[in-house]
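Encoded as structure tokens, the structure appears first; notes follow it.
Of the protein chains in this complex, one is absent; all others appear in place.
And now, chain A:
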Amino acid sequence: QSEPRVTGLQLSGDEPIQIESDRLEVRDAEGIAIFTGNVNVVQGPTLLKSGKMTVYYATDGTAEPSAAGPDASRIERLEVDENVYVKTETQVATADKASFDMKTEVLVMTGKEVVLSDDGNVLVGCKLTVQMATGHALLDGCGQSEGAKGRVKMLLQPKSQSQ
């Protein structure tokens, strides 16, 4: 396990979010908006790219259809699939899947290879859990199944100091 710092990764309800994609299906009664094809999410400095993203939002009880979907505060959770790429001011993370819980502000990225690179340092594991509010992150290695904790591969560039 290793505990890199992930800074600036901030997906919050109180900043405008812009989402682009090839297709969007809003199933308002179920409170789901499914973006597919070249999905691009921008909020402030944070950029998220993937093949698919599903937004789960609270329908305020009355099932009134709204084509435009939720305002930011009603978004509960984002599920991101098909090669996920997340970029903040200083770091880039890639994975197969990511899920982001807007309430707890925890981002979990999973995949055969979750890569977190920060100014030349590269960390590879299978699960990256980020507390967006604090930037505190936990990268778990792969191969948990054999009981032993999987090892995280870490490549530190000589010139950079450790965080």
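In the analysis below, a residue touches a chain if its C-beta (ideal position, glycine included) is under 8 Å from a C-beta of that chain, and two chains touch if they have at least 3 such contacts; residues count from 1.
Everything below uses one rule, namely that contacts and distances are computed from a predicted model.
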Exercise. Choose one: "Tryptophan synthase beta chain", "LPS export ABC transporter periplasmic protein LptC", "ABC-2 type transport system permease protein" or "NADH-quinone oxidoreductase subunit H". The correct choice is the protein name in UniProt for the chain not shown.
Key: "LPS export ABC transporter periplasmic protein LptC"
Quiz item: Among the options A:L24, A:L47, A:V122 or A:M154, which residue touches the chain absent from this view?
Solution: A:L24
Self-check item: Listed residues A:F35, A:Y56 or A:F100, member touching the removed chain
Solution: A:F35
Exercise. Could I get the residues of chain A that touch the absent chain, sorted low to high?
Key: 13-29, 33, 35, 62-73, 75
